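One protein chain is absent from this view; the other protein chains keep their places.
We just call them A and B in the order they show up, numbering each chain from 1.
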Amino acid sequence: MTTILNEGDSAGTTGAAQGSPVDAAPDPDKGTSRGRLVLRRFVRNKAALVCLALIVVLYFLAFCYPLFTQWTYDQQDYTSFLVPPGGTHWFGTDKIGTDMFAQVMRGLQKSLTIGLLVGIISTSFAALVGTTAGYFLGWTDRSLMWIVDLLLTLPSFLIIAICSPAFRGKTWLIFVGLLAVFQWMITARIVRGMTLTLKEREFVKAAKFMGQPARRIIFKHILPNMASLLIIDATINVGSAVLAETSLSFFGFGVQPPDVSLGTLISDGTESTLTYPWLFFIPAGFLVLFVLSVNFAGDGLRDALDPSSTKGRRKESKRKALGELRKAKFDVQTERRGMPAPQGEGKHR
Amino acid sequence: MTAADTLFEPAGGSSDVGPVLEVSDLAVSFPSESGRVQAVRGLSYQVSPGEVLGIVGESGSGKSVSSLAVMGLLPSQARISGSIKFQGRELIGLSDDQLSKIRGRKISMVFQDPLSALTPVYTVGDQIAEGLLVHGKGRVTKQAAAKRSVELLDLVGIPNAAERAKAFPHEFSGGMRQRAVIALAIANDPDLIIADEPTTALDVTVQAQVLEVLKTAQEVTGAGIVIITHDLGVVAGFADRLMVMYAGKAVETGHVDEVYQRPRMPYTLGLLGSIPRVDADEKQPLVPIEGQPPSLVDLPQGCPFAPRCPMAVDACLTDEPPLSEVDNSGDHYAACIRSDELGAVEVQADEASVAAAVDVAAEVFGVEVIGEPEVARIPRDQRTVVLDVRDMVKEYPVTKGVVFKRRIGTVHAVDGITFDIREGETLGVVGESGCGKTTTLMEILGLEKPMRGEISVLGQNVSALNGRSRKAVRRDMQVVFQDPMASLDPRMPIGDVIAEPMQVHGIDKEQIAKRIPELLKLVGLRREHADRYPAEFSGGQRQRIGIARALALEPKLVVLDEPVSALDVSIQAGVINLLDELKAKLGLSYLFVAHDLSVVRHIADRVAVMYLGKIVEIGDVDSVFSSPQHPYTQALLSAIPIPDPIKERARERIILTGDLPSPANPPSGCRFRTRCFLHASLPPEKQSKCIEVEPPRAVQAPDHEAACHYAEPRQVV
């Protein structure tokens, strides 16, 4: 216990004096602001940029597809059953003659809408819970984190599947709610960890000592300072929500007919991968393309925001500037197990 | 030293073998966001066998990079050119395999941060033994290596070495870990030891211990040492020769006495003048070096120091001056075209000494003397009490368990301290890490009822405060933090940062808008800076912004938590001068918490020395520094290096033994007795008083109290 105390103390007084091989001094006159720097790094990351563009295009397609096709997703063309892609049926038709392009786009629309809503809801909720737990600590923290632990113990897949009979025949918004309820925990953990760090930062203390109430400190200083993390996590949560949605829909536990989502389409297509491959590969391709783009863009954002992982400086050993985000994730995972984090978080308690 | 004799070959060797290390025209560059960083730009130096070379420079001067280049430990994307010859053998271009045979055996290194320098998952003994085994394949057995690693740990002063060798790094304190790293460095009797800021991360008393160990290491191995530091004090008594680096180049080299007494490069001169000194008799204003070190990405033409140099002339901007010999001395080189003129100024001083050099610095850099606030003329006891702390106690429970926490002990962070601050006065609170100074400060800033004792701010007892009156008190008491990077919200333009306290206290918008430019001007910034973000400012400027924020509400008391410890010396001086000036101008009172006694000596009127949650000595700063009464104060003061080689070599240093005891389990009676040299020298019947009775604070001289049964003054600086 004492060694930890001492460590914390001395580390605190030397933190800023740490050198790295290139301890280049900040350049006040020509200094690029952090925002511009991040933008520049992100733009340089071609793959991430392409992915971001793809996400935009996919959303556009999903919502504006009726402009491009005469078919609708629930309309059947009795003249063409199981025709391969081509002609007026760009993606072919299925066994009852529904146009696959319209179906896939409609499914994409549903999946993306669900993903976006779940991403936003779960990340906001996570931000709320995480900052509350991290800022107030004590019993608030312990009870909130116990709930997190509990929800993490069971795969969300299972619970939502169990609940599925309840929302069968009701609005899909219940499904969105359920997905969101099981998506916020990891982000909340990370947010809590970052709150703990930010809380010790001097500008937060300064605000406290000048008389700012806790609520205002959270909204004015803590949340804005993890905005980047929240954006990244929201992005990644959209991806995982889409994956969760399709997985559940695959078994019929998610989006219910006559509505379609990428999951139900893929599920319908699995039996015909060799015979009518377009029924499977086209919706599956769109799904993978979207989730992959989301993940790459999220990763690109994280890299751009992470001072240590820029390509210009590659392997440079800048221990102290180690990606806060990456580290936060690890600390969180460590901490989630209820163990002391490797660097000793003892001082916060 | 008997252990050492059996461990190492006799030191020395013939002096005509030539230099151990010969670096010529070394250049290192790295890719970075904004372009290639020219971290080292043509550096040449030599180290003879057994010689100690001090390399001094501020952050970004390339001092660490050049030493990593010698070790061959630069990251792979670094581009290196020039030559590094070790005992005549060229190192640049050697493969990792070839280098690894030299590293650790012929050249070894001590790193800056002892906390992270050892692998957390292996025992300390194993890590030292590994260094022996890797170079003694087949010749050294595991048992022999283990035995020798214990001997080495013993040599560097680790008590119970055989036991402690089995401990993991996290069970060692910072100072102990640095000793272990030194043991590792000398394990194979190297010919060259590179120590990169070996004491920067340590407390002063531990720094003194580690420097002593380094000296021992040098004696037993006879190795040449390169010691890299930013602190002119650390090398003054240790180095034979000195090299000052600026912007990736050597700007002055020479024998250590020469460079300190007759600096011929304005930068060196400025550095000397900017250091607050613990041995200063009277308050002398510090020399601030204006501006910032240049960016190493694309350096402008000419002398890189020219933009900050008070002596710069047009010729300085055209060519970069080479390192050239001074006064045909044969040994002293400076890179300045006006170094002769500087020499001429210096000659006017009666005799060469560091003090004279500092005077020259003050003259060259044009420093104004800062006055005292008007209230200071009123006798102290007639002035208003701004802050009054009585018997304050703060304890933390030590708990175990996740769900149901149970208390297994108590950390006595602050254990009954009493002091007051009067109007227009600065009280410095000093002590090493873990002494409770930060806790004291946080307790005062928290404005909550203390566990025991009383805190009154401007006559208001904090335990009687309610929400509204607490807010009113906050208005009169503001804080400046240590870390200029962390103390400003990076997402807010500094105008908003400064406005925040005024908004909290409900000042109307127009008035705020009017006040911001005033405040910026007050701290030496420009009004157009208000729209910029903190990231666009340098450390010193950010600290000024922090000060402006603290002054926004025109407080009576400003609490300063290590406000300059994160800054480079040349920048630090400017901030200290600003604080001095503001105090005189606005009649402020400061509570100044610091670990650096020289800074406190410079800025404070009174000083309180803390040890393990107690104030052991308090009083007028001159009285405490010139005749310290408590043995801890004496040790602390004697541990501080003075940037004057002659004084430093002549000084007798009190080296404290051991580490700080755990505040969860402090020693009985006098808390300092376990490390006290005075206690150790007492006869047993006198010692028992230290063990049984806690010494009360007793008046030793006018405005000077100390808590020691056997207090007696002793001059240490």
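Here are a few things to note about the model shown:
The rule is short, and it goes like this: a contact is a pair of C-beta atoms (placed from the backbone, for glycine too) under 8 Å apart; a residue touches a chain by one contact, two chains touch by 3 or more.
In the analysis below, contacts and distances are computed from a predicted model.
Look at the chain that isn't drawn here: its UniProt entry, checked against "Acyl carrier protein", "ABC transporter permease", "Cytochrome b6" or "Heme exporter protein C", names it "ABC transporter permease".
Here one chain is not drawn; of B:S29, B:S108 or B:S589, the residue touching it is B:S108. Although one chain is not shown, part of chain B still touches it, namely residues 71, 73, 96-97, 100-105, 108-109, 111, 113, 116-122, 127, 130-131, 134-135, 168, 170, 181, 184-185, 187-188, 401-403. Even with one chain removed from view, chain A keeps its contact list with that chain: residues 149-150, 152-155, 157-159, 161-166, 239, 243, 246-247, 250-253, 263, 266-267, 270, 273-274, 280, 284, 287-288, 291-292, 294-296, 299, 308-309, 311, 314-319, 322, 326-327, 330, 333-334, 336-340, 342, 344.
In this text, only the chains that are shown with their structure count from here on.
Averaging C-alpha coordinates per chain places the centre of chain A 43 Å away from that of chain B. Those residues of chain B lying in contact with chain A across their complex are 30-34, 37, 39, 59-60, 64-65, 68, 74-78, 112-113, 115-116, 120, 170-174, 196-197, 200-203, 230, 292-293, 295-297, 398-399, 402-403, 409, 411, 433-434, 438, 445, 470-471, 474-475, 478-479, 481-491, 500-501, 504-505, 533, 535-539, 541, 546, 549, 562, 565-566, 595, 660, 662-664. On the side of chain A, the complex with chain B involves touching residues 1-3, 5-7, 9-19, 21-28, 30-34, 37, 40-41, 142, 201-203, 205-207, 209-212, 221, 224-225, 227, 310, 312-317, 319, 338, 342, 344, 349.
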